[in-house]
Every structure is written in C-alpha cells, then in structure tokens.
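Excluded from the complex is one protein chain; the other protein chains are retained at their positions.
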Amino acid sequence: MALDGTRLKDALEAIAAEMATVEERGKPADYIPELARVSAGHFALCVATEDGRLFSCGDADTAFSIQSVSKVFTLTLALGLAGDALWKRVGREPSGSAFNSIVQLEYEHGRPRNPFINAGAIAVTDIILGNHQPREALGEILRFLRALSGDDTISIDEAVALSEKQTGYRNFALANYMRAYGIITHPVDLVLGVYFHHCAIAMTAQQLAQAGSFLAFGGRDPLSGFRVVSPDRARRINALMLTCGHYDGSGEFAYRVGLPAKSGVGGGILCIVPGVASIAAWSPGLNDVGNSRLGTLALERLAKTMDWNIFGIRS
Amino acid sequence: MALDGTRLKDALEAIAAEMATVEERGKPADYIPELARVSAGHFALCVATEDGRLFSCGDADTAFSIQSVSKVFTLTLALGLAGDALWKRVGREPSGSAFNSIVQLEYEHGRPRNPFINAGAIAVTDIILGNHQPREALGEILRFLRALSGDDTISIDEAVALSEKQTGYRNFALANYMRAYGIITHPVDLVLGVYFHHCAIAMTAQQLAQAGSFLAFGGRDPLSGFRVVSPDRARRINALMLTCGHYDGSGEFAYRVGLPAKSGVGGGILCIVPGVASIAAWSPGLNDVGNSRLGTLALERLAKTMDWNIFGIRS
Amino acid sequence: MALDGTRLKDALEAIAAEMATVEERGKPADYIPELARVSAGHFALCVATEDGRLFSCGDADTAFSIQSVSKVFTLTLALGLAGDALWKRVGREPSGSAFNSIVQLEYEHGRPRNPFINAGAIAVTDIILGNHQPREALGEILRFLRALSGDDTISIDEAVALSEKQTGYRNFALANYMRAYGIITHPVDLVLGVYFHHCAIAMTAQQLAQAGSFLAFGGRDPLSGFRVVSPDRARRINALMLTCGHYDGSGEFAYRVGLPAKSGVGGGILCIVPGVASIAAWSPGLNDVGNSRLGTLALERLAKTMDWNIFGIRS
Partner (left out) sequence: MALDGTRLKDALEAIAAEMATVEERGKPADYIPELARVSAGHFALCVATEDGRLFSCGDADTAFSIQSVSKVFTLTLALGLAGDALWKRVGREPSGSAFNSIVQLEYEHGRPRNPFINAGAIAVTDIILGNHQPREALGEILRFLRALSGDDTISIDEAVALSEKQTGYRNFALANYMRAYGIITHPVDLVLGVYFHHCAIAMTAQQLAQAGSFLAFGGRDPLSGFRVVSPDRARRINALMLTCGHYDGSGEFAYRVGLPAKSGVGGGILCIVPGVASIAAWSPGLNDVGNSRLGTLALERLAKTMDWNIFGIRS
C-alpha cells in the first residue's frame, strides 16, 4: 500500500479538530497521583512511515507515561533472549474475561494467559532480568527504546515508578502467586522493581511511533535498516497485539479499528499498519476497560479515512 | 496481492503429500456416533480465488459436517436481519478461558461473549428465527449457503441433527440459561432445533471455500458480483473470526497462521486471505482444544509458502 | 433439655408481638406471580414437642408454599431408597459462593455440592423417580409428608407448580447440565416435573413443625413412635441442614441462631432443636440471600430466650 502524504496530513488535521470538540474524554487513571494529575485535554497522534517521515498532530512532542505499551518492547527483548522457550511460562491466548487475571492464574496453575496482561508482562520481565542486576536489566530496556526511537533522552519518570511500587499491591499479589508456581524465578521485589520502572518510561508520541516502526516493516527498522527481529517474529508480535493488546477490549478494537495495537493506562496506544506505518496515539482519558478513549476513536477515524485495515479491502 | 497459480498448485500438492505421512492426526469428535464414524484419514484443502478458480487437493469433493463453521454464515444472515442491534445480545470479545462458557454466562448475566461460541451462536439463531417457523428459518439458512456456493444440492444430514438433539444437554443448558435472562426469546426447543440442523449441514471443501469468498473480497461474491455484505461488515466478520474463531485456541491460530478463520468440530476450517482467497480445510481429527489438527497444520504450511499473513510483510 | 411450656408460650407471644412491629419485612419472592402475591404481613411460628404438643403463634394454620424446605423430606426419602450410594451423585459440602451453582457444576463435573442447593435437590428427585412414573413418585413424596404431619389434606398448589415450570429456565439449565454428566438419568422434563411439584407443596407451620419432628427425636416420630430413619441418619441430615440449609447464608444462620434449619423462598424455615423440639417459622419477606427475614429473626429470638443452641451451654 502506497502512502498518500497529503491525504494523511489532511486526515490528521481533521481528526485533531474533531478531537478538540469531544466532551466525553474519559478519565485519566487515578490509582497513582502522577497519572491522575495529567490533563484529559491532551491529545496526540503521530504516524511514522517507511521513509522515516513523521506526520503529527496535537501534543506529539509531549512526553507521557507509556505504561503497558512498554510490554511490546519487553516482549521483543525477552524473545530475543529466551526464544520460544518464553512460551513455556506465558500463554498466547486472550485473557477474555472481565475479571482480573489472578483468577485465571489460579485456574491455570500460575501461568499467565499472554504477555500483555500484567501477570504475563511481569513474567517477561523476570526473563529479561536473567543473570543481571535490576539496574542492568532496566538499562538494557532503556537502551533498546532509545535505539529504536533514535533518541537518547528517553528516560524513566522516577516519581511514577515509586508511586507504582507504593500502591501496586495487586501486582505484588500476581508476582507472588506466580513465584509460588515457579513462573517467576527471581525475588519478587527485584522483578517488580524492573517492571514498575519500565512501565514508567516517558516518551512522546513521535518517539513511540518511531520506536514501533520495526513491527510495521517486517522486523527491520526502516531508518537504520537494522533488523530488530525476523519478519516472522514481527508478524507474531503483531498477532499478539491484535488478540491481546487491549485487555478485555481487544475484540472490540479489532472489530472497530482492525489493526494490531497495544494500549497503556497512561493513555498511549501503539498501533501498527503492516507494511505501511507505525502510529502512536495519546490521550489520557480512559474508557471503561482502561484504554484511551480519544486514542481509540482517533485511530478508528484514521484507519477508516486512510483505508488501513488488515481484515480486508474496500472492494 | 497477485496470486501465482503454479506456486499454489505446487504448494497444495506438497501439503497433501506431507499430510498423508502425518501419523498423529488427532481424534474425530466422539460425542455423537455420526461424527465419530468419520475416518481420521480424510484430508482436503481447497482455495477459491477471485477469478472463480478452485485449487484443490485431497478429498475436496467429499461432504463433511460443517458444524460451527456454519456460525459464520448465520452471523452474516442475522446481521442482515438485525443490524448492530444484534450486539445488544451478544458480545465481541474472545471467551478466553479453558472453561466452558456457561461460567461466563453466569458472570455476565446471560450474555454470551461472542457469536462463535455455542451460546453466542444459539443467540444468533434466535434472531434468525424471528417471526418464522423453524422450518422457514432453516430454509433461509440453507438457501443462503446454496446461493453462496452456487450449488443447490447442499443439504442437512438429518442423522447428525437428530443425534445432536438427543445428546446436546449442554446446549440445552446454555439455551435455557440465556432464556432465563431474556437473551433467547423463542422456546428453547425451537431455537435449538434450528441450531442443531444448521450445524448439521454437510458441504465439501470446494463448496465451503466458494461460500466464504465474499469475506475475502470486500463482501462481494466474486463470481456473481453480488454484494452479500458491505466491505466494512466483511472486515468485521473477519476480525471476529480472527479473535474468536477457534475457541480457546484463537490466539494460537492467529500467532501461527496469521489469518482469520473459523473451525468446526467436524474438522472443517474456513480461512480467509483478505483480497486474495477463501480457503477450506478439512480433516476430522481434532487437537486438544477441538480444532482440526491437520487442517490447522495445512493452513500454517500454505500460509507460509504463499506468504499469506495479515500481520506483516516478508520484508 | 426439659421443656418449660409456660416459658415457651410467653416467648412465642413476645416474639409475635415484636414481629408485628417490624417494618423492614423483606420482599416476597417475585419470580413467579403466585409467590409474589402473598402478603409480607404474614408471620407464623410453631413448636412441636416430644409429647406431641404444638405451641403456636401468628398464622400457624395458614398454608404456604414450602418450596426448598421440601428438600429435607425428599433427601430423607432418597436416602431410604439409595442409601449412601446417593452421595456418589451429590456432595456434602456448603456451596459457599455468592455465585449460582451452575459455575460449580462446571468446575466439578456436573456433581452438585450438596442436596439442598437446587442442582442437588434435582439430582435427589432423579433418584426418587427411579423406576416410577412422575405421578407415582410425586404420590410417594406426598404420602410421606401426610404421614409425618398426620394430615391427609396436604396437597400441591398446581398453579405454583405450573408457574415454576413456565419460568424455571435456570433449573432447566441445571438439569440439562447434570444430564450431560450423567448425574441426572431420567428425561429432564420428567425430573423437573416432579421437582417443581414437590416444591409447590403447601403446608401450614403446624403441619411443617410436626412433619420435621423425627429429625429432633433421633429419627423417630414422637407421636406414632414410628422410626422414620436411624438416629445416625437423623443426625447427619441435621448436620447437612446446618452447613448447607440456608444457601450462602448458612454460616450466618449457624452463627446467629445456632440450630440446624432449612429455608425456602416461600418464606418457610424448618428448624430442629435436637432432643427438644421441631420448629416451623414462616414469613414471606426474604432477605438478600433469599431466606425469610422475619423467620430468621424470630428463630434467633426464640433460640436465645429458650437457650436452644447446639454450640454450647450458657455456663
């Protein structure tokens, strides 16, 4: 699919204009003060294309907490370290339940359903930890994101990380539960230390769109030409994003938008148009299943306008 | 994507040869004698392309019980009748649980998670029943499939339908449960009568591949040019097949094959390559989550060889 | 424990007076018109003692639908027919969940947790059905209750039975589910026909207190001297009433009242003081777990005043 730059620019402008008028913007995550403090008024959309151009609208150079969007990158790293052995510890099926995943951990002997729910991402972090100190593991994650986005200033919001640690009792419960089953092998405190920190990475929509580009272009970073993962692995990560990327709203996103994507409670969404573009959307207000309300809406509009949908042609 | 006929023929031959040598073929569904009696030795694969050609290998003109594959067509019909009001009664999320769906019916007030699990498909059948007599509703479903496949001989295997009725206690439990919540509005016996009969429709792989073509080509039957559904609706049905089409193996199928598909316990799978082809696979032996073992394997091989995958390019 | 008749009479009068002033009486069951129509103003309490005396207050000779209280008597009958083989089909543990039991049927392979939840009682009815016609099985249940209460006029409220049949979808779901696992062996319609009818038996508090006497006096009907069950079996039925007799309010009843008892959604409660008395309470308004609000309160008052409690002495 060739990309029509003018049409894209017009689309972004129209979407930004529409989003500015939406009154029901959802509510920012309120479980930690640092996230609750962010204004629901923010909106950003950025499209990174194969030739390295970035098409943006809104607050595309304002950094936000990427939260669960980081799970796409930690999964990528962990697959590089452990290969398919990773799947012994984590499943590949949608959690598919309005109920939080600790129920399924119990029914399924401590093995999380997929790497994008909290439990699964914690298990993935345990793999990255490997023989490293937490500081080193975290450094590796950060270096990876900086390299992908071509920006060495990307950093961790320590206040967010600290807040998550102080209030993350459910994550402590999940991690301890998995430790009881041997899914987590390191001390819970260390694993969660790394987990809370990589969730607290702050990026702009431009950086995020850039960082996700390898997933759109067969595993190869279109700018540097560097192969991040094999084409097969890129496809498979995209498949996981589609089936599991929006918690219990994954089916709905696939139905409405028709593209692989991963959301975070900071209001960010990374969305992939295979062969065409990598997109980052951001708006802090969340819908009732915890995904960015305006981010989802903006992606639905953009996909429709640009006719980007992996499930079929316009005919 | 242009279709290379020679490459496709070679691929089919190679797959048929490989499948003939596979020893672990899974076990045919054994809960009704009519399905258990079918030999696990059968294998068929058929690809229908936009220009109306059928590329086949194996027992592609042997009829089999399509079972849950019929749910794609009843959903299509019901959406035509009820439009988006259908989604008030049925969800769009993966069931995502190794446990059977009656648990989720209870937790979610009788509303099935999606139209491809039994409960959801029974609710869809209730919609098709509308003001009709069961015989008329069934006639409509049959006419629809005959028209799509261009074959008026397609019919119902009454022995299978009868057997399902006599042993379908779990389906009676599901339907009664939904009736308690008003999700089913007709008498349970009538709804299940139609449901058991449409699951008992017998088709060949060639007929099935043909019948599913409209989903590959933007909602339009490529042979007759008849518009079955809008392009948007075709995409959305494909999205539902991808996220929910293989019960609790949907994530795995998306990961391994990367194409929308719907399986049935008769061993059939309808698989869509958007813009390129509609594929039917059949082999009666099932894997541990109830999907055709060789059917899945054959589709994985074919997709890989032909580089058909909605999640990305080869790069 | 010797029974002080004067103290008991005074206690009943005081309780009746107190109950007349209670404003929050709960709401009668509303899922069938016949039960909803009964006034929440009714209240009755009747104590049957070893010497055959009945001490009553309130509407003790007004018949009401005994509903699940019938399960004590059908269990007694079925144990007489099947002996301990009954426990192969039904468990002896509290259901202990706010969630309806079909979830547990699924997790526990169709075997209900105890004979006093709906699923368990339906399985018990299946045992009573045995080789009989439904009419005969029902006749046997009715004869049993008439003999125990010494009153041949006890009968079934056909309007209630019919209503339950017409709206009892959840019970149809439970029965079909158990049939799928072979816990139910007869056609679901026949089993539920008997079940709905024995739940629809109408009795007065006086008749019910009399009918339950054998459980208070070692399995022997104190009036006729007839041995209904062995002392051990009487104890065990009482134990089941204590742990499972009030659905998910069983622990609370044991905690507050301290006596074995079985409630029904018609507002009736049969309560046993081992060695001392059999009590029937009735008031149609229910609390939030489906047990008679005033019935429970009156039994708590009576037990306290008379110092009836199986869990300890006054000291």
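Labels A, B and C are assigned to the chains in the order they are written; within every chain, residues are numbered from 1.
Quick note on the criterion: a residue touches a chain if its C-beta (ideal position, glycine included) is under 8 Å from a C-beta of that chain, and two chains touch if they have at least 3 such contacts.
None of the values given here were measured: they were computed from a predicted structure.
Considering the entire complex, the omitted chain makes contact with A, C.
Within the full complex, the residue among C:141, C:240 or C:294 touching the omitted chain is C:240.
Considering the whole complex, the residue from C:95, C:210 or C:263 that touches the absent chain is C:95. Between the chain not shown and the residues A:17, A:36 or A:103, the one that touches is A:103. Touch with the hidden chain on the side of subunit A covers residues 99-100, 102-103, 106-107, 169-170, 172-174, 176-177, 179-180, 188. Touching the omitted chain from subunit C are residues 91-99, 104, 107-108, 113-114, 215-220, 231, 234-236, 238-240, 242-244, 248-252, 254-255, 258, 260, 274-275, 309-315.
Please note the rule applied: only the chains that are shown with their structure count from here on.
Both subunit B and subunit C derive from one sequence, and where they touch, over half of the residue numbers involved are common to the two copies. By C-beta pair count, the most extensively touching chains are A-B. Counting partners per residue, subunit B has 99, 107 as the residues that reach two or more other chains.
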